[in-house]
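Structure below; questions to follow.
In this view, the complex is presented without one of its protein chains, the others remaining in place.
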Amino acid sequence: MSFEKFLFYLFAAILVGSALMVITRRNPVHSALFLVLAFFNMAAIWLLAEAEFLAIVLVLVYVGAVMVLFLFVIMMLDIDLATVRAGFIKHLPVGIVVAVLMLVEMVLVLGPKHFGLTKYAAPEAAPADYNNTAELGLSLFTQHLYALEIAAVILLVAMIAAISLTLRKRPDSKRQNVTRQHMVKKKDRLKIIKMPAEEKG
Amino acid sequence: MLENYLPILIFIVIGLFVGIAAMGMGFILSPHNPDEEKGSRYECGFEAFESARMKFDVRFYLVAILFILFDLEIAFFFPWAVVLDEIGPVGFWAMMIFLGILVLGFIYEWKKGALEWE
Partner (left out) sequence: MDFLIGLYDSLPVAIQIILKIVVIMGPLMVLVAYYTYAERKVIGYMQVRIGPNRVGPKGWGQPIADAVKLMFKEIVLPTHADKTLFLIAPLLSIGPALAAWAVFPFDTGLVLADINAGLLYLLAMTSIGVYGVIIAGWASNSKYAFLGAIRCAAQIVSYEIAMGFALVGVLVVAGSLNLGQIVEGQSGGFWNWYWLPLLPLFVIYFISGVAETNRAPFDVAEGESEIVAGFHVDYSGMAFAVFFLAEYANMILISALTALMFLGGWLSPFQGTFMESWFAWVPGIIWLVAKTFVFMFLFLWFRATFPRYRYDQIMRLGWKIFIPITIVWIVVAGAMQVYDIGPWYQ
């Protein structure tokens, strides 16, 4: 077994293990942190597949941003675990059936019959100066321009939705108007009056 | 390409190991006398009241959500900047439209007061 293969199995094992922990841990914060671990291992596996840019962006966006939001939300909501868990045993058989069905389907569709090495040969390992980011940029900004602009619109919609869902004005709070502070002139604030000198007493 | 990443993997492991070693040394060398007061929550000398798990302003979520969106935007910018010389004016203007749409969102955010902290 080559070292690369060993790394693949190592990362894959940690990935599956941490994914299991995500759904079995009692504490939601622990679950979220195992999800972070899972993302890391996923990034490592993508890297092994030579998808350099996507692997690092996975860490940057999912670990660095999305999971931070998750943690913010989870830490504040004091989720009552007892009620969440109440249905677990009751629905377990149904859950297992669905899970097994999905597994079988995935093996049938994605298994070696259609995607095996005999159908698609393993691609050549990229040379050391292969620049994944540049390749991606070239195809994204020439062939897929339309998709790019649609992505911008989706991001815009997300931004507006986030603001309209979460933003509330608090009537009782005070705020600073920086422009007005800067516009203040000396004569608005300061008045110099003439008065006779104090007698020494 | 992959052989370039091997040192990074080892570096991350060693980086974590440095932290583990430092804290391990601390645990071995230092005394351990836990007592009730020492282990209690720090609250400036008061008895702790209420749980430390509290609600905080919704603005912090808004910041986190907006951060995700801008982070994604940055992720789009990286490949663009790398190939800017090859894709020329077409690629440049395509990105300007992309940026323009997002600046619209930014202006909306600003006007709505989502960036105000009070």
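Every chain is named by a letter (A and B) in the order it is written, and numbering of its residues begins at 1.
The criterion applied here is as follows: a residue touches a chain if its C-beta (ideal position, glycine included) is under 8 Å from a C-beta of that chain, and two chains touch if they have at least 3 such contacts.
What you see is a predicted model; the values in this text were computed from it and never measured.
From the options A:V36, A:L145 or A:A162, the residue with contact to the chain not on display is A:V36. Where chain A meets the omitted chain, the residues involved are 27, 29-30, 33, 36, 52-53, 56-57, 59-60, 63-65, 68, 71-72, 75, 129-133, 175-176, 178.
If you put the missing chain back, the residues of chain B touching it would be 1, 4-8, 10-12, 14-16, 18-20, 22-23, 25-27, 29-34, 36, 38-44, 48, 50, 52-54, 56, 60, 63-64, 67, 70-71, 74, 77-78, 81-82, 84-85, 88-89, 92, 95-96, 99, 103, 106, 110, 115-118.
Just so it is clear, only the chains that are shown with their structure count from here on.
Look at where the CA atoms of chain A average out and do the same for chain B: the two points lie 10 Å apart.
On chain B, the positions that touch chain A within their shared complex are 1-5, 9, 53-56, 58, 60-62, 64-69, 71-73, 75-76, 78-80, 82-83, 86-87, 90-91, 94-95, 97-99, 101-102, 104-106, 108-109, 112-114, 116-118. Taken together, the chain A residues at the contact with chain B in this complex read 4, 44, 47-48, 50, 52-53, 57, 60-61, 64-66, 68-69, 72-73, 75-76, 78, 125-128, 130-134, 136-138, 140-142, 145, 148-149, 151-153, 155-156, 158-160, 162-163, 166-170, 173-175.
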